[in-house]
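Selected chains only, in their assembly positions.
Labels for the chains are A and B, by order of writing; each one numbers its residues from 1.
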Amino acid sequence: MGNSFGKLFKITTFGESHGVALGVTLEGCPAGLEIDEAKIRLEMQRRKPGQSKITTQRKEEDEIEILSGVFEGKSTGTPIGIVIRNADQKSKDYSHISDKFRPSHADYTYFEKYGIRDYRGGGRSSARETAARVAAGAIAKQLLDHYGVTVQAFVSQVGNLKLEKPYQELNLGLAEENIVRCPDPELADQMIQLIDEVRLDRDTIGGVVTCVIKNTPVGIGEPVFDRLHAELGKAMLGINAVKGFEYGSGFDGVTMRGSQHNDAFIKEGDKVKTKTNFSGGIQGGISNGEDIYFRVAFKPVATIMKDQESINEAGESITVSGKGRHDPCVVPRAVPIVEAMAALVIADNIILAKSNKL
Amino acid sequence: MGNSFGKLFKITTFGESHGVALGVTLEGCPAGLEIDEAKIRLEMQRRKPGQSKITTQRKEEDEIEILSGVFEGKSTGTPIGIVIRNADQKSKDYSHISDKFRPSHADYTYFEKYGIRDYRGGGRSSARETAARVAAGAIAKQLLDHYGVTVQAFVSQVGNLKLEKPYQELNLGLAEENIVRCPDPELADQMIQLIDEVRLDRDTIGGVVTCVIKNTPVGIGEPVFDRLHAELGKAMLGINAVKGFEYGSGFDGVTMRGSQHNDAFIKEGDKVKTKTNFSGGIQGGISNGEDIYFRVAFKPVATIMKDQESINEAGESITVSGKGRHDPCVVPRAVPIVEAMAALVIADNIILAKSNKL
């Protein structure tokens, strides 16, 4: 359990960080969609390690290979199988960590759960697994293009550096212009500097990714347990290092009165709109056509370059030494992952909604 | 879709606010569990309307009837069917709202999704549906009792009145001693007064519920998409009026450094513990045996007693008048709902974990 996401437009992933390959099977892509491999590669580039000085310096090309489900450039309705080989899985010596539990990693919990673990890197718990999601998400994005829906994420906070302007006042197109992926160029520079300081200090720092989805058709989302925002929340909380999710007015909304918070319906031309959008584009779990927007909190990643006290499988006190090449802050590389998961949720719910009426 | 929650220990609900009855089918309850109906009734009492001056004055007894799956006081392993009749579903005159879209309700989105809606109250989108979840959750709690796990929620914020103390410094047993369900008696009084003011002002206000789960076995939770906190998050975001979810360090954790945030492993007797618990009891999506704790943000409910501008199905401007008896603040009654959903998630994951090893 736990390796699949989605109901009809559904992905199942496999693969460990230091295994032979990662892979994803995407089921339920409607037939006849033009699949542009270049667009998938572009998303892989946005996620891959080593893309800038503030990300891990590990080099991995994350080359995708489509094995099925696409014929003459179009989806056939059958599952799309994709593999991404791990470039760099030589048999290194892992004996120095093979029985150690790294603090705030999944070493201990996986070991207790399964009684065995792939101790080379994080195994299945590694964020490397998200490469498979980004590949599938890139196809979801192409499906959303077909329906006119856009999904855009950006970095809105690193440590205490917080983008205070509402997203409507920002030129989101600027987010991809800098390596931290913040649409405010000035703040972006400060964020980059902060991450660089943290990196030099051999430490890590957290951040927030904001995501905006435009032009979602009205009536998307299922009632009760599978509300659209509950699916988005689950999708985000399933990304490594995420500690929180809020949409629309979010945690700030709790201080408001209903009379302020309610979004009045108005008619604009032949469209039903709302004057404000504290609802975040979702009412009763179902899209109302306004922008869907949400924020995702990422903790500082657990892999730091400092020595840390811990224990090993035998319960003995040991020291975990920081080694290797890791991200001082994950949010820049998390942006395409957030987009991928959001695109998968919206695509799935658009397809599900086809069954609502006779 | 969207009416079921859980994988093996799984509920499916039906029912509208003004229909004949609500119901829930609970599958996957292991056989041989003693089912105490009195404990289910107690939870229903905690959720029911009309229980205090700060909740809606609607009177509904929420009497449960167990139809199957329990024999001679014990679960038999077959599905437990429960119905809760709607006491008060006389054919009132709803013509004044039957074609109106109430602001920030699900009227418009359901109408667009299905082309039809039960306009008496919120229909399926009404929080009344959560009565069915509380009934099933009360059985989940009895299963957790068997495994020694406790789930306790309480109100930690109403409007700007925020409980700042960490939960470890509180006597959580005091939460049920006051009608707002806040374990700090002094703050509870202030919250009650605030809600009363809001009510007199014919308005509503938001709040936060915090939940603490103790003694979860180590190794519970699935990897990747179904991480334990992702399931908890989805469960909470599936409750009416919820706008945000955070666990462990949450949104505040984004400002921390990895070296502060990492929870060092230590050995206490024969138990593995962590010095701090910013992880919130979950690492890599899997429980590590520490307390699981999380916060859930509730917006001010949409039903206010003031007149509001809106439109109707024909797209004409109309006025929605506030009528009826509604909650000025949902968080006191949300406490047992949060507990119910949390208990369902933990119970499901305990059962799922039986399949991890040979």
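In the analysis below, a residue touches a chain if its C-beta (ideal position, glycine included) is under 8 Å from a C-beta of that chain, and two chains touch if they have at least 3 such contacts.
Fair warning: this is a prediction, and the values are worked out from it, not measured in the lab.
Total copies of the shared sequence across the full complex, per this structure file: 4, with 2 shown.
What we mean here is this: only the chains that are shown with their structure count from here on.
Separating the centre of chain A from that of chain B, both taken as means of CA atoms, is a distance of 26 Å. Within the complex formed with chain B, the chain A residues making contact are 1-5, 7, 13, 101, 103-106, 108-110, 112-115, 122, 124-125, 129, 157, 159-160, 198, 201, 203-208, 218-227, 229-231, 233-235, 237-238, 243-251, 253-267, 270, 272, 274, 278-280, 282-288, 297-304, 306, 308-311, 315, 317, 352-353, 356-357.
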